[in-house]
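Only one protein chain is missing from this complex, and each of the others stays in its spot.
Letters A, B and C mark the chains in the order given here, with residues in each chain numbered from 1 onward.
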Amino acid sequence: MGRPVAIVGSGQTRHGRRFDVSYPELVKEAVDAVFENTGISPQDIDGVVSGTMPSMMEGVALTHFYFADVLRSVGKPILKTETCGSTGVSLAITGYYWIASGLADLVLVVGSEKMNEGDSQATMTTVVEPFYQRYFIAGAPGVFSMQCQEWSNRFGIAEEKVREAATRVTIDHHNDAFDNPYAHIKKKLTPDEVNNARIITYPIRLWDVCPNSDGACAMLFASEKMAKKLGLKSAWVKGVGYSGEEYWFGDSEKAIWQCAIDAARQAYDMAGIKNPRKELDVAEVYNPFTYQEMLYYECFGFCDFGEACDLVLQGVFSREGELPCDPSGGTLCTNPIGATGLNRVAEAALQVTGQAGAHQIPGAKLGLAHAMGGVDQFNGVMILGSE
Amino acid sequence: MEKRAEYDVITDEVAIPYEIAYGPTWTRFFEGLKNEKIYGSKCAKCNRVLVPARSYCPRCFVEIKNFIEVAQEGTVISWVLTEYEYFGMPTKPPFIGALIKLDGTDVNFLHLIGGFDLSDPEHVRKTVKNGMKVKALWNDEKKGTIMDIKYFTPVK
Amino acid sequence: MQKDYNTLENIIRLPHKYAAGPTFTSFYEGLRAGKILGSTCPNCKKVLVPARSFCPQCHANLDEFVEVAHQGEVVSWAYSDKEFFGSPVEPPFITALIRLDGTDCDFLHLLGGKGLSNLEDVQAKVKKGTRVKAVWNEDKIGRMLDIKYFEPVS
Partner (left out) sequence: MTSRVGIVDIAMTPGIETKENFLDQVFWTCKEVLDKAGVKREDVGTVISASSDVFHSGMSCANSYYWDAGAAFLKNGSRQDGESLFAFMYAAMRILSGSYDTALVLGVCKGSENPDNDLLTHLYTDPFYQRQVGLNETIAAALQKREYKDRYGITENQCAQVVVKNLKNALRNPYAHVKMGVEVEDVLSSEVVMDPLKSMECAPKSEGFIAMLLAKEDVARKLTDKPVWLKGYGSSMDTFYLGDRDLLEGQLKNAAKQAYDMAGIAAPGKEIDVAEICEPYGFQELLWYEDLGFCERGQGGKFLESGATQMDGKIPVNPSGGVLALNPYVSRGLYRLAEGFLQVRGQAGERQLDKKVNTALAHGTHGFAGQCHAVAIIGS
């Protein structure tokens, strides 16, 4: 393996409908925040990794040009990573490899999205080719509903139980979000409100779905030498994993979801993790849909297949549970797509360095961050440790 | 400078024209639909029957040259009732998108389920079950597109 | 094998709403009032136009506006007589970089008027350093083309 890689700081913006700033100004908020939080000078960075979800979301293509100045990238090498919804984690992974390769000692990694400037589902539809799948896939909710049905059917989980567990997940996360200063949707929900909410794509209802958020996240990745020199509280990258499967939605099984299993396995192997539920202290799972979060618990080995609903209802994955998942409120409450995965990494880094404030999981030393993308196709995982 | 919650907003709509080449395999597949045939292909290495027809196996990474007519009946693996609409949506809600394992094939075919009233989700939930048998219903007029199959409908 | 297969027209249509933020909002309000607003960087003292929320070189935050001159010199220009996607006006039109008096960067806009209707005219009348001034539209909507174009000062 390559040289040790540290995360020495992060900066997130306030999320929501951010029509108080233009897109580059929003990115600037996150970049300025990471330099302010760390006291590092932008001149000292060796390179920049930038990314958003599809450029067409905001109607500006190849946004690294547009953001060149706010990314502090003028006169510096840049990489522009984009892997659909998993962009955020792919950005962090790019930062990791850049440092691990020995070609840089300090790299700025920035993800952003201004979803309210475009039409997210119309954009998502353009991910799907126009001669076959586009007719049938109703944006992201359509894909995830089908996956949920496949999963609950495969393991014979009663629809009512899935509903009950999903309701628990969304109530918990919207409540958790109150403690995260960057979260977008913060709300005290009741089971009735959730269960009777408008159907988006059956069985998914309004509160099962993440919002459209505007926001950005910036992080600094450093070599061991640089991290020591800086003397900042650092999270260390212990493992990275990423995997993707066929483009055609019907080609691979989505219940026992191989690319999710593989991504986690790669990261665990690298980090030497044998029993994730025991060894991990916190997980920031990419959960744009309640149902999918539970499916991930199973694919990531937090529990056996078919078991997640029961464990959710027992509180195993809640803030006070055995393995707290998404104490930040997760993607379900805050979703600026191109930044979302990076937010997960930033949150995991805050947790393992004890800097998560009101939503700190006490004593967290090992955390998982994750993002998903494509037509239910890509999963990326990063494991961060306090040493 | 005074801070406001919102400032000027420019509204715009972009329309970018592209032209996509089907190539030989999709051309043949859509010609099949015109003749009420659904073509798949069999990978010589893993022996899976893939549908729609393919020019290569994504897993074995070998070329595929055959076309096999596959069954027009199959089993519902998963389904979703879509109730919302967004800009430029090609199929108007409500509709049921579904993964269907056509008999004798090894992957799921994506299409619609229909032929009954979709206005009431409760009724839909009682009508459509995972594991149920469905069969293709064809449009009278065929254009050589995926929508030549109107939808898959429950087999009585 | 036959080498010509069917193709499918695939037109991507997407709606957008771009948040201008405070600085461009003020810049547009300036245009509506017949003013061109720039910003002075407190650090490098450069006058930048259009107005900015930050200096691209120093990264100082800029929140004061200055009205800049409506006249300047042509730095470079390109002439087009074809319509294309995103054409700002009916062709022919001339895109130009203009150094407005007292500013420290080039302002991208159009040239026009004063018999600049064909390429030969433009080649004869417009050189590097040619003095130009803004010609405004009667009806202003708070957008870049409230300035109709810059025309040579004779």
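We take it that a residue touches a chain if its C-beta (ideal position, glycine included) is under 8 Å from a C-beta of that chain, and two chains touch if they have at least 3 such contacts.
Remember, it's a predicted structure, so these values are computed and weren't measured experimentally.
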Practice task
Write out, one label after another, the shown chains that touch the chain missing from the document.
Solution key: A, B, C
Problem - Absent chain, residues of chain C that touch it - result: 3-5, 7, 10-12, 16, 18, 20, 24, 48, 50, 56-57, 75-82, 84-89, 93, 95-97, 105-110, 119, 122-123, 128, 143-145
Fill in the blank from the handout: Where chain B meets the left-out chain, the residues are 10, 12, 14, 16-26, 55-56, 58-61, 63
Handout entry: chain A, residues in touch with the chain not shown (by the definition above)
Key = 1-3, 22, 24, 48, 51, 53-57, 59-62, 64-69, 71, 73-85, 90, 93-94, 97-98, 100-103, 123, 126-130, 241-247, 251, 258-259, 262-263, 266, 373-375, 377-378
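Methods note: only the chains that are shown with their structure count from here on.
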Exercise for the section: Between A-C and B-C, flag the pair that has more C-beta pairs in contact. Expected result: B-C
Handout entry: Greatest separation from chain A - chain, by CA centre
Key = C
Problem - Distance between the centres, which are taken as Cα means, of chain C and chain A, whole angstrom - result: 39
Handout entry: Rounded Å distance, chain B centre to chain C centre (Cα mean)
Key = 46
Fill in the blank from the handout: For chain C, residue numbers touching 2 or more other chains are 8, 10, 12-22, 24
Handout entry: Multi-chain contact residues (two or more partners), chain B
Key = 3-4, 6-7, 9, 12, 14, 20, 22, 26, 30, 87-88
Practice task
Using the touch definition up top, name the residues of chain B that touch chain C in the complex.
Solution key: 1, 3-4, 6-24, 26-27, 30, 87-88, 144
Fill in the blank from the handout: chain B partner, complex, touching residues on chain A are 19-20, 56, 59, 119, 121-122, 125, 129-139, 141-142, 145-147, 149-150, 153, 198-202, 204, 246-252, 254
Handout entry: Of chain C, residues touching chain B in the complex
Key = 1-2, 5-22, 24-26, 28, 63, 142-143
